[in-house]
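Omission of a single protein chain aside, the complex is shown with its protein chains in their original locations.
All chains are identified by letter, namely A and B, in their written order; residue positions are counted from 1 within each chain.
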Amino acid sequence: MDRLALLPALPLLGFLVNGLFGARLPRAVVSLVACTLPAAAFVLVCLLFLDLRASGAPITAELWTWAATAGFRLDFALYFDPLAAVMCLVITGIGTLIHVYSIGYMRDDPGYARYFAYLNLFLFFMLLLALGRNLVVLFFGWEGVGLASYLLIGFWFEDRAKTAASLKAFVVNRVGDTAFLLAAFLIQATAGTLDFASVNGFFATTPPAAGTATLIALLLLLGACGKSAQIPLHVWLPDAMAGPTPVSALIHAATMVTAGVYLLSRMHVVFEAAPDAMLVVAWLGGITAFVGATMGVTAWNLKKVLAYSTMSQIGLMFMACGLGAFSVGMFHLTTHAFFKACLFLGAGAVLHALHGEEDMRRMGGLARRLPFTFAAFLAAALALCGLPPLAGFFSKDEILWMAWAAPQGSPFLWLLGAATSLLTAFYVFRAVFLTFFGRSRIDAAHAQHLHDPPPSMSVVLGVLAFGSVVGGFLAMPAAWRELLGVGAPFYAFLEPVLGQPTTRPDVPHAAEWWLMLVAVVLALLGIAAAWRRYGAQAPAEADLFRPGSGARALVARGYYFDAVYAAVVRLVDGVSRTVLDAAERTFAAGSIDAPADGARAASRWFGRLQTGSVQAYLIYALVGLVAVLGWGAVRG
Amino acid sequence: MTDTYSLLVALAAVLFAVGLLGVMARRNLLAVVMSLEVMVNAVVLAFVAGAWHTRTLDGAAMTFFIYVAVTCEIALAMALLVLLARRRGSLDLAAIEELKG
Partner (left out) sequence: MAESGHLAAILALALGGALLVPFFGRWARVAALLAMLAILALACRICLDFAPAAPPTFDGGGFDSLGIRLRFAVDGFNLYLLLLTALLAPVVLACTWATAEGRGRLFASLLLALEAALLATFLAQDLVVLFVAWEAVLIPMTLMILVFGGEGRRGAAVTFFVYTMAGSVLFLAAVIVLGAESRAQTGRWSFDLAVLQGLQLGPGRQSFVFWAIALACAIKSPLVPFHAWLPRAYGAASPAGTALMAGVLSKMGAYGFLRLAIPLAPDAATAAAPVMVALAVTSILYGAVLALTQRDLKRLVAYASLSHMGYIVLGAFGFTAVGVQGALFQMLSHGVIVAGLFLVLGLAEQRCGTAWLQLDGLATRAPRLGAVTMLFVLASLALPLTSAFTAEFLVLLGAFTRGLASWRAAAGSGLLLAAILASLGVVLGAAYMLRLARALVFGDARGQARLPDLSARELAALAPLVLVILAVGVRPAPWMAKVEPAVAALVRIAPQSASPDPARAAPPPVTVAGADRAR
């Protein structure tokens, strides 16, 4: 129990030390503090994990009462159950790796200590998110990671564009957070508590009116969309690539953006009580997956391609959750964390070697110069495509199977997922070929000292690539399990919390093998198409730089989401500048100037009685006296 | 047929009114002060008439009080008049309107 309370405290300590004293400490100490504390946290998580497996009972830590008044009580409490364990393992494991990677990546940056302080702060809040026992503690972490994201996207704050991106990320997230809060209020009003176990118990035993459950679920979905960059709150993610690449890897690929999936899984009983909402989740996930993939096809910035890819893959996770296969979604979260982080860190190695060049049109031929990076990137790319036996295959395949076979699934949903797979293979290998193959299009200025990254970075790449390759065997799809006679430890571990996904009884089991085959064929087709277009013959430079038209332009402009939102912001600003300014002037005029002028005018008018003539005053006095006497006489 | 008392009070009232008119309407400050005196005398007349009518001495006694007060007041008024005349060169009330506005 104390260990559980210690868990988030470790990175918090790192934040405090590096934040307050980092500027004065030597680099080595900063790195040591920043990396050993997350590593210690990882070890702690492993120990807790073992405890959990041994005892089978979730571990709790009640720290203190947060609020207590009539009608509302909330404790600051932590909760370590299988779902939290999976999240924490991913967070601390990949987090530690990325901290180590950052030592090499940020070596030349003057804000070194500040960077690691923020990164540790992020870990602290992310752990709070995953360990929270009720919606409020989760929300502490939820907003906290948004803060860390804001600080890290705008890390190089001298650049106005980067600070604009960080502001956009925070405000878009806030919209989702408002929906989250409304959902929390609704839950409190309905169930009388915000504690997860109690809420889930309440919704399982005495579900409220279907409308209420659906509304709660939709609000939670909107909140999750904000954090996980799903349509319609996805616009911040591509801009968030302004931050350092390890940040993109950790926050915007592996952990923070997956918080939405975690939320959906955590509140799965609420969702299961609202099937309509689940349908919305599944379709929203599917559509986002597809749209994200199309945007990845047209992007030229390497990091942006990966950002769209993240958006797309999380769409698949949402789809899985919407179909009731929460544990499958969590599995894809885990495998995705490995290969996406590997892809981002590989991109980081490329950027590091090219001194900041991010446009793929100015890369090329790097496979020879950066062999290790290339190997890791390729492995992760293959995993992302979902080629067997790499990790992505097992997780993505299960999702596609669920899309076809789950009670709320349909062939159309599967089609969306399959099309996404095709496009995914296409865009990721487009990136691979443009970056690593062909003739070098690199600027002379950037082409100096091209070399593989230092050990601190390449070891991490290696570990992640390894994970991308073998991670899938933790949870193979049912068909494989039957074939090979093995279990799925991952799903088994999560079963007490998330249950088992169900499929429609009318779908034949053999269909799973056919769908798997189709998926693999589509992936290979995608790779082949990318090879034809970008790999076989070096694409003409003029072609690369020509702006697209029609559909291509539509996609490149992000389907005009950004344009619409920018118009809304301009509208509100316009209201502020014109309507409300006028209102302010009216208030000022009406309540200050008008009475003041009125008083002055009245004063001037009454002043005319002061003629200066004593005799006039005497007359006034006499008139008054007569009036008073008369009044007295009348009154008797 | 009205009795003496009523006639006396009426006379006092008429005198008062005449004095009041003088105070209100005369432009010369000295004339105003003189009209003021006429008003005072009217009041004294009313008091005396009252004393005569009730056959007491209270009203008659008021005469002394009033005249003492009026004398002091005239002294002050005359002093003010003299100063004013010296400063302005005239005693025209219409010219003294500094308290206007």
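Note that in this section a residue touches a chain if its C-beta (ideal position, glycine included) is under 8 Å from a C-beta of that chain, and two chains touch if they have at least 3 such contacts.
Fair warning: this is a prediction, and the values are worked out from it, not measured in the lab.
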Which displayed chains the hidden chain touches across the whole complex: A
Of A:81, A:239 or A:397, the residue in touch with the unshown chain: A:81
Sole contact to the chain not displayed, among A:38, A:154, A:238 or A:346: A:154
Residue of A:65, A:448, A:502 or A:610 in touch with the missing chain, whole complex considered: A:65
Hidden partner interface residues of subunit A, rising order: 56-58, 60, 64-73, 76, 81, 136, 139-140, 142-144, 147, 150, 154, 157-160, 163-164, 167, 170-171, 174-175, 177-178, 181-182, 184-186, 188-193, 195-198, 200-202, 204-205, 268-269, 272, 496-499, 572-573, 575-577, 580-581, 583-584, 587-588, 590-592
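Methods note: only the chains that are shown with their structure count from here on.
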Distance between chain centroids, defined by C-alpha means - subunit A, subunit B (Å): 98
Subunit B contact footprint on subunit A (complex, rising order): 607, 610-615, 618-619, 622
Subunit B to subunit A touching residues, read off their complex: 20, 23-25, 32, 93-94, 96-101
